[in-house]
Each structure stands twice: as C-alpha cells, then as structure tokens.
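Take a look at this one; I'll ask things after.
With one protein chain withheld, the remaining protein chains of the complex are depicted in position.
This part shows chain A:
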Amino acid sequence: MAEVNAKFISQKISKIRWRPTSQKGLEQSDTFVTGSWDNGAANKVCLWTQAEGEKEQLNFSVSRQQPPESGPRLLCEVLHCGDVTDIQFFNHENILVASSTGQVNLYKHFKNSQTLGVAQSWHVHKNKQSPCPCTSVACRGQDVVTAGEDGRLNILAIGQQAPVRSIEKADSCSINGVNYYKHYEVITVNSSGQLKVYDLRQPEDEPSRIFLLTGERIPLHCVDTHPSQPHIVATGGQDGVLCIWDMRQEKFPVTLLDAHAADMWEVKFHPRYPDNLFTCSEDGTVWHWDVTSVSHTRTPAQSQGTPGSVQSRTVHHLPATTQPKPSGSNPWLTIDASKHRIEVTNLMHGSNFLPINTLDIESNTVICGGDSEAIYVIPNLVIR
C-alpha cells in the first residue's frame, strides 16, 4: 500500500503542479506550486519544496509517526485575485496562472529574494455582466492558449499584451479544459460533453473536428493527451467516467471506463511511462490505472486493491482500418478486449473524505490536493 503524507495548509487547493527541473537531467523535481480557490480575497499561489531545509516544519503526516521535517516546505507565496483555476509552468521560473476573474497572470519566481512577482497579466475572458472565469491554460514551446466559460479561445504570446488571436465563438457552452494536441492544434472539452479540435493555422473559427459522448450531454471537466502518441486522448467528466478517444477515429470515444462515483476533476498520463494514468475526483479518491499487463502478453495479473470492478462499455466499435494494425498497438486503445487486465489502485485508501481537485505526477511521486485543505504526497509508487 502506498503511504500518503498530508500537510494541512489552511486553504482549499484547486491546482497543483510539479515544477520542471532546470536541467534536462534525470533528477526528480522537488518543487511544486499550488493554487487555492474559494477563499474570499485571500487566494494564493504558493511554491513548495520537498528538499531538506534548515527550518523544520512541525505538524506533518496523518499518522504522525514520520519525522516532522519530511514535509513540503513553503518557499514563497503571493496573493492571487480570484480563484486559481489552472496552473502551467511556462518554463523553469515562469508560471502561468489562470483566474476565475478571467485574468491570466505570468508569475516569475525570483530565486534570490525567494519571492513571486507578476511579470505580465492578461484580462482575456470577459462577460457582459459578471466576471467570466478563465478555466484552463496550456502551453507548448512559446505558445500559450487559454479557454474560458465565455467559450472563447485566446492565443497569447509572452511579452505581448494583445492576444495573438481570439476565437470568440469557439464554443457555445463553457470550455472546461484545453490542451495542445499537435503543435498547431489544440483540443478542448466543454460542458456539453464535446471534444473539439482546432487547427490554429486555419483562418476559420470553426473547429476542425467535433467528437462527442453519446446520450446525455455530460460535461467534460478535464483532458490529457498521451505524451508520445498524441492521437490518444483521455478525458474525465461529471459522471466520473474515464473516456479514451482515438483522434484517428470518428466522432465517439473508443472506450468508456466506469470509474469514480462523482466528478472527475483531473486526468494525467505519466509523462515518461504513459501506460500509467492517474485520475482524481470529487468523491475524494485518486486512482492509479496501470495497463502494462495489457500491452505485454503476460498471464493476467490479479488486480490488487481494485476499487470496485472496472467495467468497460464499448460505445463504438472500431471500423476495420484499411492498413493492418501495427502489432504493438497501444494498450489504451485495446483495453476493451482485455479490460480485466487493467490494474486500478485507489491511492487515498479512505483517509480522505472531501473532494480531490487536482493531481500531478513526476517520476514515482504523486502530489494532489483538494477541499480538505491538505497537500497529499504519495511517494514510492510502483511505476512499470
């Protein structure tokens, strides 16, 4: 069983992100950033480190048996206007933070003074009357894209105040998540259960493709693309179901996996071992999905600690493709045939009751946080 270390920080956490390491080395990042929400005028963006510090922190760990100094230590913090809705590291010391006021701030981390300061701020999402939350921000290379409840997509450039491009009527509902798919293409998920692909090179404001869930328009909350095979996309929505989509297929998801009992707030492929996927939910759980046994023709491993049986519903049978399937086809696209071999583990094992809003994974450590006002660090996971 994975150990879970909790640190209570007196603010509900809406986003948590590992900072990428400065050198492209193999060492694991020990620094991460959190953003809070729903805290009146006192929302914060905080930078934490796991590294050993001179000052020891008291009050760590649920079980209170661990040495107290092993917890994350606050490096610096800055007040943030509105709820933090999304965080992305632009690079090692610049952090993009989206806000429920419709603003996107670029915070710079000054190492010498150990402070966070606003380097640039865009007010890109607006409504006629009330403030319009910016819901998601994504970046790749020098490009930044933001999405909001106003159904608008903005492409921003650092150092330039006006958006490079705005797709005003990208969506008639709220866009809940945006992610780069290919270099010039972005994927969005919206609150009526649609997944859209926009080709930013095209002059039209129409999406190049629309995918959708069948039946009820269940809002999709989050999206992540497979790190090495970007045509594989995972989404999570209000019903807690994990959907795997193949962008080369038409319109409907390849697989729906019944998962959480309530809204799935974040889904993440492991950046280096993408056969591992992590999801977190309003029901207070964090799940680790492992499909390595699907890809390797091993004897079906007995899944351990599986929270309920994982049932898979096929919505759309893959039409026979003209070219023969590559023999090593990705396990995420073939789980239907061998769903009993997905290993699913609940990492929180009942120690938490309130929603988990966000998670991030690097190497073998998952960090997550939610409405119980605690950062949970789950180290030493078995990643295959």
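Rule of thumb we're sticking to: a residue touches a chain if its C-beta (ideal position, glycine included) is under 8 Å from a C-beta of that chain, and two chains touch if they have at least 3 such contacts; residues count from 1.
One rule holds in what follows: contacts and distances are computed from a predicted model.
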{"item": "Listed names \"Phospholysine phosphohistidine inorganic pyrophosphate phosphatase\", \"High-affinity nitrate transporter\", \"Nuclear pore complex protein Nup85\" or \"Thioredoxin domain containing 16\", with the criterion being the UniProt name of the chain not displayed", "value": "\"Nuclear pore complex protein Nup85\""}
{"item": "Identified contact with the non-displayed chain, of A:28, A:114 or A:127", "value": "A:127"}
{"item": "Residue among A:81, A:155 or A:173 that touches the chain left out of view", "value": "A:173"}
{"item": "Omitted-chain contact residue, chosen from A:5, A:103 or A:194", "value": "A:194"}
{"item": "Touch criterion as defined above, residue of A:263, A:290 or A:343 at the omitted chain", "value": "A:263"}
{"item": "Where the unshown chain meets chain A, residue by residue", "value": "8-12, 37-40, 58-59, 62, 64, 83, 85, 100, 127-133, 135, 149-151, 169, 171-174, 176, 191-192, 194, 196, 207, 210, 212, 215-217, 219, 221, 238, 262-263, 282, 351-355, 371-374"}
